[in-house]
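Only one structure is covered here, and it is reproduced in the block below.
Note that one protein chain of the assembly has been removed; the remaining protein chains are unaltered in position.
Should a chain be cited, it is by its letter among A, B and C, assigned in written order, with residues numbered from 1 in that chain.
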Amino acid sequence: MIHFDSDYMAGAHPEILEALVRTNLEHTAGYGNDHYTAEAKALIRKAVGVEDAQVFFLVGGTQTNATVIDGILARHEGVIAADSGHIAVHESGAIEASGHKVLTLPHHSGKLCAEEVKRYISEFYRDETYPHMVAPGMVYISQPTEYGTIYSLAELEALGAVCRKHSIPLYIDGARLGYGLKAEGADFSLRDIARIADVFYIGGTKVGALFGEAVVVTNPKLLRNLFPLVKQHGALLAKGRLLGLQFGALFRDGLYEHIGEQAVKHAITIRETFRKAGYEIVIESPTNQQFVRLPNEVIDRLHQDMSFDYWGSRGESESIVRFVTSWATTDEDIERLKELVG
Amino acid sequence: MIHFDSDYMAGAHPEILEALVRTNLEHTAGYGNDHYTAEAKALIRKAVGVEDAQVFFLVGGTQTNATVIDGILARHEGVIAADSGHIAVHESGAIEASGHKVLTLPHHSGKLCAEEVKRYISEFYRDETYPHMVAPGMVYISQPTEYGTIYSLAELEALGAVCRKHSIPLYIDGARLGYGLKAEGADFSLRDIARIADVFYIGGTKVGALFGEAVVVTNPKLLRNLFPLVKQHGALLAKGRLLGLQFGALFRDGLYEHIGEQAVKHAITIRETFRKAGYEIVIESPTNQQFVRLPNEVIDRLHQDMSFDYWGSRGESESIVRFVTSWATTDEDIERLKELVG
Amino acid sequence: MIHFDSDYMAGAHPEILEALVRTNLEHTAGYGNDHYTAEAKALIRKAVGVEDAQVFFLVGGTQTNATVIDGILARHEGVIAADSGHIAVHESGAIEASGHKVLTLPHHSGKLCAEEVKRYISEFYRDETYPHMVAPGMVYISQPTEYGTIYSLAELEALGAVCRKHSIPLYIDGARLGYGLKAEGADFSLRDIARIADVFYIGGTKVGALFGEAVVVTNPKLLRNLFPLVKQHGALLAKGRLLGLQFGALFRDGLYEHIGEQAVKHAITIRETFRKAGYEIVIESPTNQQFVRLPNEVIDRLHQDMSFDYWGSRGESESIVRFVTSWATTDEDIERLKELVG
Partner (left out) sequence: MIHFDSDYMAGAHPEILEALVRTNLEHTAGYGNDHYTAEAKALIRKAVGVEDAQVFFLVGGTQTNATVIDGILARHEGVIAADSGHIAVHESGAIEASGHKVLTLPHHSGKLCAEEVKRYISEFYRDETYPHMVAPGMVYISQPTEYGTIYSLAELEALGAVCRKHSIPLYIDGARLGYGLKAEGADFSLRDIARIADVFYIGGTKVGALFGEAVVVTNPKLLRNLFPLVKQHGALLAKGRLLGLQFGALFRDGLYEHIGEQAVKHAITIRETFRKAGYEIVIESPTNQQFVRLPNEVIDRLHQDMSFDYWGSRGESESIVRFVTSWATTDEDIERLKELVG
C-alpha cells in the first residue's frame, strides 16, 4: 500500500532519526539549554539572514500558533486570518481559549488579499462603535496555505506593507514552509519571509522531523518573554535537545531544502499525471498537496493500491480527493501511481 | 563526567528508541488513531486493572496537568494542592492561564495531609462568604512528590475517602510514578492508584521515554471530551504513534517496572553511601531523588567528576544538593560515587 | 432638542426611580439577599409562567452574555450566533475572553435561520475532522434582533426544535425584549419565550431601568452555580436590591408591558410618517428601532431639532439613519417629528 494521505504519516527522515540515535546516551541540560539547540538556533539565524533573530523550538503547530498569538496580542485585540486558516478552523478553539477572537476574511484559494485586509482595518476605525469591537492586532497567514497555494513575493510584500502601515505584526504559519520554498514558481526565499514577517515558524513536523516547529522572531520588540509563555502554554519540551537535534539535521547541510524539493517534484508529477489523464485539477497547487476531481469508480480502484484523503463530493458520481507527498514518498510510489492513472 | 542532575537529561531507554527506529518508515494514521497507540492503551488498561479506563497520551507534564485540570473543573472551582506541588510552583501559571486558582495547603515533605484537606473543605463551607470564594473542585497530588517522598497506601486511601465524601475527584500526577511504584517500602500498586484516583497520569518523560505521559481516566463521568480539549491545549501530537510506540515498549514486557526498580536501587545506594560517610540526609526519600547536606568543599570536589543540582544553602559552608538517578544511571556511575564519597 | 439616538440616553422611568428614592434609607443585606430582590424574582417567575425558574439579576448586557455563555459551554464548545449578533460584533471579544469561539452564520435581517442552524450542525458532525474543530454547544439569538426585527413564534419553535434535537441549549438575549413583546404583529408571549428557551434574559437597561438585566434559567440542569460565576465575572452588584427594586417596579403592575407598548407605538408612527413622506424604510422593523433612508439635506435639516444615529451612506447624497424610541419618548416628540417630516 502506498500512502498519499498526509505528510505526517511516517516517522522522521532517516538523517534526523540517526541524529537522535547517535546522541541518545548523552546527558545534556533540559528545556533547550543544550549545545545542540544552540547550534540549531545559529543555523536557523544564518539561514534566515537575521543575526539577532530570536529562535525558539516548540513541539507542534497548534501550540505554536496559540503561544505566539497569545504572546503578541493585547487583551482587547484579535488576529486577522483567512476563513480557511488553520487557526480559524482546525485548532479546536485554541486561540479563543487563550482569550482572543479570530477575525476572518474570505479566502482566495486559501489566501488573504492585502487590499481586503487594508479595507477591513480602515473600515474598522471608521466605524464609530469600534471601541466596542475587537481591534485587529495582527495578521496571520499560512505559507503555503491549507489549500497548497502560495503567496507570491509581491503578495507578501503587499501584506507586509499593510501591516507596517497600521503598526500590527505579520505572522506567517510555515507548517509546510519547506514545500512552499521549493514550490513550482516560488519567487520568495526564506530571507524574504524573515524580512517581511515580524514572526514566523518553520515547520518540522510535516517536513521530515518526528515533531517540532521553529519560531523565528525578527521584530525585536515582540515576544520578549517567550520562555515562560511557552512553559505556560504547556509547550516546553523537557528533553529540549530533541528539537535542536532535529532542526540541526534539517538546516546543517541543506536537508530541509532537499526534502521540500523532492516532495514538490513528486507532487507536480502526480498533478500532471492526473491532468494528462483528463481529470480536473481543482486547485492549481504548486506544492506538496494536490486536489483532483475523480469519478468515484476511479477512486475505488486506486484505493486498492494507495490511500489518500477524501475532500468532498461533486455530484453523485465524482469526488474531490487530496494527494500529499513528503520526504517518505519514493520514486517507486510515483511510478506506481502513473501506471494506475495513466 | 557522571550525571545526577535529573532524570530527563539523556534520550530514551534503548528499547524505546529501538521501537521508533524499527517502525520509522511505516505509514499510520495521525493523532493517535493508529494500532500502536491502540495496543499501548490496551496494555495500560490491563496494567491498571480497569478494563474500561479511558487512556490518552500527551507529550509533557505541564500540558497534561493543565489539560486535565481545565477539563474537570467548573469555571468557579479551583484545585487543592500542596504549596510545593508542581502545578503551584513550576508551571508558569499554566493552571491560572486556563482560568483556575490553585488552592494551596502547607506540604509535609511534599505531601498533602488528608485530615487537612478535610478540614479545609469543611471550613470553606462553614464560612458564610464561601460563594464569593473559589470552591474546591478537585484534589491534586504528586506521587512521588516533588521531594521524592511517597504517599503510603493508607494515606492515599484517606485522601480518596475525603474526595469521595465531598464528591470531588482525586487527580494524581505520576510524572515519576515508575520510581514511586518501586520505591523502598512502597505498599501500593498501580492498581491501587487506579482504584483510588479518578484520573492520574503515568509519566514517560522522566521514566525512560523521549517524552510522553499517559493519562488514565477511571471515573467514567469525567473528561468525556478529552480529544478536542487536548487539541485545544495544543497538546495533540500529529505523529501520535510516537507516544503509542513508547508506552507500548514500556508496558509490554515490564520495562516500566524494570526502569523504576533499577533507578531506585541506585538512588538508595547513593543515599546510604552519603549516610555512612556521616552526611545528613535532608529528606528521607525512598525514590530516585536524594537530598543530602554536604560541605561546600566536598561539593566542589565531587563536581570535578559528576554533576548534580544545587538545592539551597545551609549556613556559609554547607549546602543541600540533589542526586537523581534514572534508567541512564549505570552501576559504574554508582561505583565511582562510592569511591569518591566513601 | 428631541432625542431618538438610542433607548439608554435618559435615566429611569419615574416609577422606577421613585422606588429607589422611597427605599433609599433602608438597610438590607447585600448581593441580592434582600426581600425586594426576592419579590422581583417571584414576580418574574409568575410572569414567565415557570414556577421553579432560576432568576438572577445582573447589571448589563455584555456581562450577562459573557457570564451565561461561559457558564453553559464546555471548554471545547462554541456558541452559534448570527454574524450580526451582539456577541459577535459589539462586545469587544468578551465571549472569546472567557475562552469560547462565536460560530457565526449569515444573518437574515438580523435573524438566524433554523434550517441553516440545523444544516450547520449536521455538516459539522459529517466532517471527519470535527474533533479538531469547535463544537457547537449552544445557540444564541437576540429577540428583537440588533436590526429591530423579531422572530415569529414559528421561527422560535423551529430553533427550539433544532436545539432540542441536538441537545444544545437555546439562549435568547432579550436586551430589548420589552419592545419585542409589544411589537407590531408579535405572535409570541413571554411564556412562549420561557417555554422555548433554556435560558434568556429580560432587558432592563434599555426598557426603563437605570440598569439591570434579569436572567431566567428554565432548564434546571443549566447553570447550577450562577452566584459564584456572576461574582467571578465581576457582575455581582454589592447593593443588589437596586436590581430587585427596579425589576419589582417593572413587573408588579405591568410597567414593563406599558413601556414596550408606548415606545413601539411611537416607533411605528415614526416609520409610517417617513413612509408617507415617500422615504424608503430600509428594514421592516416592528419594534422601537426604525431604519430610514434619507437625503443628506433632510438629515441636516432634522438635526437642527433632533438627534438620531447615522447608520451608513447610500451613494453621495443619501444615508441610512436610525430612530429609536423608549419610555422617554413623548407624544410631543412625535408630533414635532411629524411636523418636520410630513
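Simple rule for what comes next: a contact is a pair of C-beta atoms (placed from the backbone, for glycine too) under 8 Å apart; a residue touches a chain by one contact, two chains touch by 3 or more.
Bear in mind the structure is a predicted one, so any value in this text is a computation, not a measurement.
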| Of C:105, C:121, C:202 or C:237, the one touching the omitted chain in the full complex | C:237
| Which one touches the absent chain: B:23, B:64, B:92 or B:205? | B:92
| message | If the hidden chain were put back, which residues of subunit A would touch it? | response | 70-71, 74-76, 98-99, 131-135, 225, 227-229, 231-232
| remark: Against the hidden chain, subunit B presents residues 75-76, 78, 89-93, 96-102, 128-129, 131-134, 310
| What is the set of subunit C residues that contact the non-displayed chain in the whole complex? | 1, 3, 5-6, 8-12, 14, 17, 20-21, 23-30, 59-67, 91-94, 97-98, 205-206, 210-211, 228-229, 231-239, 242, 307, 328
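As a working rule, only the chains that are shown with their structure count from here on.
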| Which chain, with its centre taken as the mean C-alpha position, is closest to the global C-alpha centre? | A
| remark: Whole-angstrom distance, CA centroid of subunit A to CA centroid of subunit B, is 34
| message | From the mean C-alpha coordinate of subunit A to that of subunit C, what's the distance rounded to whole Å? | response | 42
| field | Chain centre separation in whole Å, for subunit C relative to subunit B (CA means) | value | 50
| said: Residues of subunit B that contact two or more other chains, please. | reply: 98, 228-229, 231-232
